[in-house]
Structures are given as structure tokens and as C-alpha cells.
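Structure below; questions to follow.
A single protein chain has been omitted; all remaining protein chains appear in their positions.
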Amino acid sequence: MTDHAEPEVGRTFLKRRELYRDRWSSFGERTGLESLSEQPSLATLRGIALFDAYDDAFLERIGPDVSIGRWRPGAVLFEEGAYIDLAFFVVEGEVEVSLGAGGAADQPIFDLHRTGFFEVPRLASLARPPGGEEGLDDGGDTGSLPRGTVLAQRAAKPGEITFLAALDFDLPRGSRETLGPGELFGEIGAMSGWPQSVTARTASEATLVHLRMPALRAMRRKSEALKERLDAAYRRRSLAGQLDATPLFHGCPPVFLAAIREVVDLVSLEPGEALTREGEPVDGLFLVRSGFLQLTQRLDQGEITVNYLSKGMTLGEVELLVDDSRGWTASATSVEYAELVRLPRGELVQMLRQFPEVEKRLWRSAVDRIRETGFSRRDLAHAELLETAVDTGLVQGSAMLVIDLAACTRCDDCVRACERTHGGRARFIREGDKLANLQIASACYHCRDPVCLVGCPTGAIHRTGFGQVVAVDETICIGCGSCARACPYDAIVMHETGATWPDDMIPEGLRGKDRLVASKCDLCYTREGGPACVESCPNGCAYRIGSLEEFEGLLRR
Amino acid sequence: MAKKARPGKGSFGGARLPVAGAYVTRSPRRWLLGAGFAGCLGALAWLGASFALGDRTPVSPGPLSSSHANFEANCGACHGGFEAPAAAGCLACHGRVGEGPEEYRYAAHYAYRRPAPVAAGAEAPTATPAAARAVGRELPCASCHAEHGGRRAALTRVPDARCTGCHAFGSFGGGHPEVEVIRDGLRDDPNLRFPHRIHVAEVTKRLGLGNPERSCLQCHEPDDRGRGFRPLDFDRHCDACHLTATSATPRLPAGDPADPARPGVLTLSALQREWGPGVRWALFTNPDEVREAGGTVAKRPVYHEDPWILENLRRIRATLYGDLGLAALLSTGVDEGTVLAGGDALYREAIATLRERAAELRSLPGPEVQEELRRLEELLAVAEERVERGEGTASTAPFVPGSGRQPGYAPGLSEERVMELKRLALDLTEPCRQCHVVSDAAIQRVQKDQRTLIRAEFDHRAHIVQLPSCLGCHGAIPKILAGEPKGEDDPTDAAETHNLPAIAVCRECHTPAGASSACVTCHQFHPGRSRHAGLVVYRSAAGD
Partner (left out) sequence: MRISKATLAAGAGRWAQRPEWLLGFLAAAALLLLVYALNLTVAEPRAASPWGLTYGTLATLLLAGAGSLAARRRTFRSGLGRTQTWVQLHVYGGTLFALLVLMHAGFEWPRSGLNRWLMGLSLWVAASGLAGVAVRKWLPRVLASALTTEVLYERIPELAAVLRRRAEELVAAAPGPVRDLYRRSLAPLLAAPRFRWIYFADVTGGIANRLRELDYLAGRLPAEGRGVLDELRSVVRTKLELDAHYTLQRPLRWWLYAHVPPSLVLLLLVAVHLLAVWYF
């Protein structure tokens, strides 16, 4: 948690002056940044080992996404649970990464259990003090466990949405590690859009290169050496933990995980890039680290969507176990930037012989896949829904506002309730795409991987707790609109407040201009009765939907 | 497969319509409450205007009946503020019209009365009339006679449901009990020996009537209003056959006026010598009718209400009882086994009759008469008081006339003497006993005015139109006539037989669809004096 989650009224501008330098400085303890050079000169870059492998033209191109900062000792670069879109490279000095003994634990966003009359979707976090010690309900001594294990234990619980941390470092709780010059860190969180699993602070005065994600991506594609280096770091630091966090490999013997660690490849996909093609030979089992993949099958001339893959899911178990003579049973295409792990087929088959328990799990997963695929083939409506869900991002949402139009009387009480609950500014409008009888209103989907968090210069948009609702702190929002632009679903809008920025505002460019503020649905996380829109619907036709199954349950065929 | 584009920024739907700039639309309901308040103002204006113009009808639940229509605009005539209209409002007029306020009391209706609170040890006030005590404890008039039912509403047409709320009979068609005399097999007590079989046959034969039904009307003559029948009258109905010139008393021992202890009857000459009130007729009587021979006396012929027989009988009674048998007189009409509890009307009638007699006697001089009068008044006062106090109705000691004054024999009479006197009385009335009942040395009064339906009204005239046949309802007589004679004591063929149809016969016509079957058709809550029924209740002596 960042310390500005709780705004102090009256000190807002003072705080903002301290916090804000420019968007580069938005991470960590801002006072720790001594100097910053944006778009460093070619000569400067040439002096850094990281950029040795690239030609001048390339460096020119990535220049805007690179900066070099001089940090004081003890400056916090990022905290556990923070979303960043930066990787750091140590040029000089030392950085210490640590995992607090009782850090904020991951929690499900909320439980989507609807039962009796008066029950509404209830935020699980309301039942527990946010960020408290008892965040984990499976005992107090989890501190000694590797973080990945803890995550996996939670992931193993059915029906709960789990946030996987970036797991840059496979550190035991309460321990720390020091990184010297030449080390790159933070990249996994940046690339996968996951929250950081550790806190990083400078141990001495340090010079760091800050790489934004586009630069990092480009560099990785350009240089095999860097890719290998990153992959090696990933293997070393977090692969085992992440594998353990997947349902498939959770609880496997460490020997198995260690063996796998050595043989896996890391795969990166651009949006729209194909991973597999139906009928082509099977070369391994894929595990999704981040992103979404759409699985399609040929249907006569065209294709239908039979399934989708999201974080933690695997592809290839069917082919591996059942029959690989016909190649891949489905084409997998990345919907957005995706990171995957490939387990080569030969090694995996060998290992499965040693670990029959894993094979059993693979079987179970394969059976589910076959069932789902067959279901889609038989029921084209289901296939259509899957496709639409992947296309429109329905698979992302953990609490989408869905309105059953067949019962909705268009009274707009939901919007009015929102307006009244949020001080006169409604946070959504009853407009949006319609899918059969369901309308997906323009309210925040509450994405599992919120891209809006990345790039906020002030940290105004933040999680209200680890793994909780994303909300905007209006007192420190400067109205830059980066989150609104980042949101793929137009669920964040910039509202005019009617005020203008004062003359002592920093940055100076804003002075005298209209004050805008980003506003988005916060699921009424402080409200006793849950989301006001759902509670106020006189027809009970407003739902907060967290899964495709629930969505499908509301569809009227 | 090519990646599909995400919905463009700020658009929705297949046609990519732009999303609204403002998130909240104006409420479609913004005029709703305004329209409602406007309507409220209109309603208030209407009510206010009505009241300002003195028209209270908007808040009235309905127009008044035509007889009260002049109070329509004057709510205060009946309504005080915040309380129900009181009976006093009604009595202001109805106490002065018709048959007087007495008729508009509810005293007759027990269901609405509560026992008067009596302080421990204190005697209930006897002097206070029941009416005075009933005031304030009765339900207001409006509880039965609901107003505001429209101009043409009949207030006297009290709906059945208002009765059936307490009397859980359901309706006349179902649940109404059988007429009491039939249900309980009660018998009349006419003190008359009268076999219908002989009389109907004789009358039919003598008058040459083809149909026995026509013979009914020979004796049962409709009264002037046609509701009921005239009392039977000896001169009109019996005289033609009974007490001819040959009827005579047996020979009786002659008595001596100077020795009243010796049982015997007085001769005409002895009576003429007495020359006092009540015996003046003796001067105008043919001496030949009373024949004296060898210490015995006989009268021939005998007339109805023969003064010689009655005077001698009175003397025997006076000798026997000493109070002239007034107690026995008062107990007439009361069966030994039945207690007339609450039979106030009947007692009042009896008392009134006796008072009339007493008024006649008062014109006569003589200490003897005055003494007799004094005793009569005393007795009547006791009877009246007991009736007024309602002891026969509410108390556990029902009022049995005579029970307080059992016929006690005069002091000094030996048992042998009593028997002798009683035998003499029976002998003396031998010609009378052909029809009359003689007991306690008195000819018992014929109960010619006894009513069978004591709680309900019945109008014969109203029924004769629809049912011209007597025997259609009174079906017992044809059965008697057709049956074998069973002797003189045949109970089915006595005057005691009610000969009343069962209620099922009434129900043939009185149905919800036919003739009225409402409670008030037969039962009157507070009937006038011209009608008979008070809603009196028979109760058995052992009963509640």
C-alpha cells in the first residue's frame, strides 16, 4: 500500500508538490529521487552495459520510454502490491528487495454469492480489516512459507478470484536480498501487469535506469541475450512459485518443479499473434502467465471460439494425453500481450512417468477442456458468447454491471442511486453493448488485471487494499486522463468539477485550467449494502457479474 | 483469426453510437409529485369550498333517509364532536310521537341488558322503573337503525345480520329453531274440555255444511283486523247446544246462613234475606228455579255463569280458604310444571283485569266488600312489584304466582270438613264441569286469549290471501277427525292441542326468493301495545 491511499484534507496541495515531479517519479517515495534525466542522450545510454547490444537507431526509438534517475539511500522504489509499468536496471549502488513479515495478503475481490432476498454482492474485504494481519484465513504462520505456496493455497479454493503477485522474487517472508549493479528487476510485474510481490528500496545512493514497458518489450524482442537474461531471471526468481500457484502444478513435489524450471521456455505474444494452429504438430504444454488467449476451431469454412485461456490455465494437456496424431485440436490466438511458459513435450512426458499424480491432474484438466470444447461445438450460442466475451473483455471483469433488459423498466434508478451515493456524480451510464437480453453497462468491469492502474502519475487511482477494488482518490487526481485512456471499456470518465487549478499548482502547466477528476465505479466498497445500483434496482434486474457462467445464466435464449 | 477491434472509445451498440456526455439524465418522474400535489390542492379546494358553502355532504357517508332529510345539512342535530350519535337525539322526537317513549325503550330485549349493579347487602331499588335504569345502558338507536343509507332506505328494515351477530341462527331458512311449543311438545292450558271430533262432526251435521273446513269459522271468528280471532263466547258459540232447560244441579244439602261451618248451599230465600252487594240478583230470580225439598236444594235450569252457583261456590271457597281463592285466581294459565319466567306482559294483563274488577267493586258500599278489596289490592301490589322487579326473569327464584301464597285452608277446619266442602263444590258445579275445569273450589278461568306464538307476530289476514284453507296449515284437525275415537281423554283431541304447523310449513313460502324471511318480518324488537309480542322468553323452572 502506498501511503497516500488515505488523503489528508488540507494538505493535499502540499503533498502533491512533494510527490509530483513528473510521471517518472510516480513510483515509490518521491522524496528519494534526487535527479532525473528524461530521454537521456545517446552518449549516456552508450555508457550503460544494458544497451550495448542495440544500434543507435533503436536507441533513438525507445528513448522516450527510458529515463535515468539518481536516488538517495532508503528511497522506496515500489511497494509490495503496487502496480508499476517500469523495470529498473541498477547502474550504480545497491537496491534491497524485501518481503515484509506480515504484508498485506491477497484476498478475493469479493464474494459473488447471491442467496436470500436481502443479500447483495458483499465485499469480502468488508468482513476483514483491509491489509490486516488476518488477511490469510489459513493460519498465522504462513510467513515461513514461500509466497507462491500461499497464493496457490488460495487459488485452490474453488470459486474465488485470486490475484497472483508478480513474484519477481521467490523470497520467503521476512527476508531480504540485495541487488548490485547490472541487475534488472521489476520487469515481471511490468510485463504481466501483476502487482509487485516485494518492496524495493535503495540501500545506498544509486543510479537506476527506468525502462517503461514498450521499451522493455522492444528490447527483449531485439536482443536474444536480453531475452535469455530475462528468462533466466524469471526462472530463477519466480517460476517455481508461479507454477505452484497454478491449479495444475499446485502442491507438486519441489523436485518436480525444480526439474521443470530447467526445461521450460518463456513465450511472449503480441496482440493477435497465433500460438498454435489447429492441426499443426504439438510441441509442448503451455501455461499462461498473463494475458488472454482465444481458442478457436474450424467449422467448415469459418472458425468458432470454443474456449479461452486466462492466467494460470494450461493448453496442450488434451493433445499430450489423449491423441497428438492430429496435432493441436484448436488454434490459440493471443488477445492482448501475453506471456506464457512452454513445457517441451518430450521432457514433460518423461517427467510425468515419474510423477503420476501430475498426470492425473492433467487428465482432469483435459477432461474439462474436452467437455467445454464439445459444449461449444454443439451449442453455437455458447461459442458466440465465448467469442464475444473474449472480444469485449467480459472475461476480464470480476464485477461487471449487467442489466437484464427483459426486466429493466428503464427507470434509471441505478444511475440515480450511483449519483446520490457518489456525491452527485454518477459513475456509470446505462449505455453499453447489448448481448441478447443483457446490457453491459458502462460501469467499471473491475478487471482482474487492471490496466488503468498503470501509468497514473500521482497514484490517485489505486487499490483500496491488496487485491481489492480499484478506486480514484479525487483529492490527488490531477485529471491527466491517463487511466481513462487506458481503460479499454470506457468505464473511467473525466468529470469536470467546476473548479480551476490554483496558481501555485505543480505542474505549472495546469495552473488556471479547469480541474478535471477521473471517476469510476468503486463498487461502493464503503457502503454497507453493497453496490447501490444493484440494491436500488426496483426490478432486481441489475447484477454484478464475476464470471462467464453467471453471465450465461442470465441470458435468455 | 484476426483480432477484433474493441469497441471504440465512447461508443456502444452495433451502430457505434456515441456515449452520452453527461451520465445522469433528467428524471422522467420530475412532474409526478407535482401533478400529485396539484391534485391534492384540487381536492382540498373542493372540500374547502363545500364546507365554506355549508355543504357537509362530501364527508357524509351517504344521504339521510327521506324522513330525516331535513337534517341533511345539520350534522350537529345528531352528531356531537368525536362521539357516536346518542339515543337522546332520536327520542327528542320519537319519545313524543306514536305510542310514547315506552315503546322505544329496549327493556324488552334482554340480550342488550346487563344486570343492574347492586351494592352488597343493599336491596335493589324497587320503586325505580326499569325504563329509567335501562337508559344509558342500551345500545344507541343507530346500532340497529343505520342512517346515511340513502333517501329511500327504510330504517325499520333491520338486516338479519344485525340479529344474527348474537343469535347465531344463521337464517330463517336454516338454523332457525322450531317453534317452541312444537319443539318442546308444549300444551295449551285453556281450562276447557273440548274434543274437536264431536264438535266438528256435530256442527257439520247440524248446519248441513259439506266441508268440515267451513265448520272452523263457526267458532273461530276472525277479529276486526283479521289478524287473529275473536275470543270464544258462550252465548255465541256454545249456547245453542249447551245448558238447555233440563240441565240441573244434583240435589245438595241445604246450608244455614247462621251456621257457616255446616257444609251446604244456601237457598234463594236465604240469599234474598241477606240483601247485600253481589246478591241482589236473588231478588229478581224466579224462586221456582231453586227447589228446596227435605233439606236438600237443587237448581233447575242452570244458566251460564249462573249467579246462584257462583255465589254458593264463592261461599264454599271463602269457608275453605279464607282469602276467597285469589291466589288460585292468579295462578290461572300457569301449568304446574312450567314457570312463566319473564312473562311480564301476561301478568300485567292479568293484573290489569283484576284491577278493573276491583274498580267495579269499589262502587259498592259495605265493610265486607271493602275488606275484600283491601286484600285484593294488597295481593296485586305484591304481584306487580315482583313483575316490575323482574324477579321472574333475572333472579334465580322465578316468580311463580301463588307460590308465595299457597292455598292454605282456613284455620280450624278439620280434614274431614275440607273433604266435605270440596265434594260439595264439585257437586254444585256438576253441570259446569261438563266443559269447565273446577279445582280448589273454583271454576278455572278459560284462557281464551292465550297466544301460542309468544315471540313472533302472525297475521292470519296476510296469509289467508295466499292460503284460503285453514286445514292446509292446521293439519292436526283433519287427522283427528279421520282417526278412531279414543275416548274423552284422548290427548290429541283436547283443547290443549296447539294444532300449530311446524316451522317447515312456514319455510315453504318464506324463502329468500319468496315471501320475506327477514328476522323483523315476525320478530319485533320494540312492538307497540297494539301488537302482542314483547320478545319474552319462556324458560324452564330448572333451566338457566
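Lettered A and B in written order, each chain numbered from 1.
Keep this in mind: a residue touches a chain if its C-beta (ideal position, glycine included) is under 8 Å from a C-beta of that chain, and two chains touch if they have at least 3 such contacts.
As the structure is a computational prediction, the values presented were derived from the model and not from experiment.
Asker: In the complete complex, the chain left out here touches which of the visible ones?
Answerer: A, B
Asker: Tell me which residue among A:Val322, A:Val349 or A:Ala407 touches the hidden chain in the full complex.
Answerer: Candidates A:Val322, A:Val349 or A:Ala407; residue touching the omitted chain: A:Ala407.
Asker: Contact with the hidden chain only, please: which subunit A residues?
Answerer: Per the touch rule, subunit A residues meeting the hidden chain are 117-118, 120, 404-413, 416-417, 420-421, 429-432, 434, 436-437, 439, 524, 527-530, 532, 534-540, 556.
Asker: Identify the residues of subunit B touching the omitted chain, counting contacts across the whole complex.
Answerer: 13-15, 17-18, 20, 25-26, 28-29, 31-33, 35-40, 42-44, 47, 50, 57-63, 75, 79, 81-82, 146, 148-150, 159-162, 164-165, 168, 170
Just so it is clear, only the chains that are shown with their structure count from here on.
Asker: State, to the nearest whole Å, the distance from the C-alpha centre of subunit A to the C-alpha centre of subunit B.
Answerer: The separation of the two C-alpha centroids amounts to 101 Å.
Asker: Going by the contact rule at the top, pick out the subunit B residues touching subunit A in the complex.
Answerer: For subunit B paired with subunit A, touching residues are 1-4, 6-7, 9-10, 12-13, 17, 19-20, 23-25, 27-29.
Asker: Enumerate the contact residues on subunit A facing subunit B in the complex.
Answerer: The contact residues of subunit A facing subunit B are 271-272, 294, 296, 303, 331, 333, 335, 391-393, 411-412, 415-416, 419, 425-429, 431-434, 442, 488-490, 493.
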